[in-house]
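Every protein chain but one is kept in place in this view of the complex.
For chain A:
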Amino acid sequence: MGFPWAEQYAPKHPLMQWIDEKLPLPRFVYNAIGAGYPVPRNLNFFWNFGVLAGFALVIQIVTGVIMAMHYGANDLVAFSTVEQTMRDVNAGWLMRYAHANGASFFFIVVYIHIFRGLYFGSYKAPREMVWLLGLVIFLLMMATAFMGYVLPWGQMSYWGAKVITGLFGAIPVVGEPIQTWLLGGFAPGNAALNRFFSLHFLLPFVIAAVVILHIWALHIPGSSNPTGVEVKGPQDTVPFHPYYTAKDGFGLGVFLICFSVLLFFAPNFLGHPDNYIEANPLSTPAHIVPEWYFWPFYAILRAFTVDFFFIPAKLLGVLAMFASILLLFFLPWLDTSPVRSGRYRPTFRKFWWILLADVAILGYCGGAPAEEPFVMISQVAAAYYFAHFLIILPLISRFEKPLPLPGSITEAVLAKYGATDGEAAAVPAE
């Protein structure tokens, strides 16, 4: 891992030397997130979000494990055990609100992380595997979040579970047996709740394992950077510790402040009031909506209103929703431009902003009731979403004329900040 000029782990204390001989775990950590990992010196604050996502996962696991100590995964008591946690468990309200809002913050951080990767071309060779593993994490997160939302057994939990498992019912011939098999019954009930709890407890640890693979894959080529120009020598990098541990420490502080504002002063802002009503299979809520982080995909699902010959609209919606995520796995081969960073790709950059706005519009429509004009808006926005990745991006990378790239990372940094002691004089601007 790392570049040849990476600092070597050389423990001085005999105990640490003894450990290093038997099990070089400290060496592994040193090389992964310590001084032994050289990182481009020009990362901006958008590169903080990977560490923040890891921290968000830790918050979820800690608060989640504690909540599981007080939760009863049974449809008769699930709702009241959650309320009991809120009222009678010491700091139970804090654990529950931190877990619910922590999920939202996990997604906020991960969405910023993904859009950073999209803008700066982080998915391109040689980092395709990092991108693919990141998408696996994203899919696991979505599954975990969905099952977690079912556990309080409120109205949205129940009806959300019904709608989402109902998607499998749209698959021809085998759909309904699959749906029944997934739920352990014909409708969500105790069997479904219990298996969702089991999987909700398991998957975060699977996520943690894939996170390790994600970081491992990242450390082989090393981190990407805002110029997209690869590291050329020791002058282009700084050791992760103390440079990026210090920067991440500050980023983490800002993250925790934002998290605390919501957690302590508006803990139900991102939730839906209907989930404070106990699940009732006999009463359908007026509007069934998932949590906000699923809204863009929910809008794509509902945008298909017309059958395509023998394919029913519902099945098309399901296929499109899955396709909207799966297509991201092909991104490294759809965007063939050799230039990574959006900074040097004028056309690509404009379309990136359109995509960002498009996903925001889809998100808004996904949270709105399934009425006009929201359905029409989401149809146009969903059409753009598919066109962006599958048609526009390959065409841009073929025809766009990129701006000249800086010769190296150091050159770009010197153009911005001027030379520092012992470095060559500034070279022309980027």
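Points to keep in mind about this one:
As a convention for this text, a residue touches a chain if its C-beta (ideal position, glycine included) is under 8 Å from a C-beta of that chain, and two chains touch if they have at least 3 such contacts; residues count from 1.
The definition used in the following text is that contacts and distances are computed from a predicted model.
Choosing from "Acetyl-CoA C-acetyltransferase", "Response regulator receiver domain-containing protein", "Tryptophan synthase alpha chain" or "Cytochrome c1", the protein name stored in UniProt for the chain missing from the display reads "Cytochrome c1". Of the listed positions A:I33, A:A303 or A:V318, the one in contact with the omitted chain in the full complex is A:A303. In the complete assembly, the contact with the undisplayed chain comes from A:A246, out of A:A10, A:A125 or A:A246.
Looking at chain A, the residues touching the absent chain are 41, 80, 83-84, 86-87, 93-94, 97, 238, 242-243, 246-247, 249-250, 252-254, 256-257, 260-261, 263-265, 267-268, 273-274, 276-278, 286, 303-306, 308, 313, 316, 320, 323, 327, 330, 333-334, 336, 371-373, 375-376, 379-380, 382-384, 386-387, 389-391, 394, 413, 417-418, 420-421, 426.
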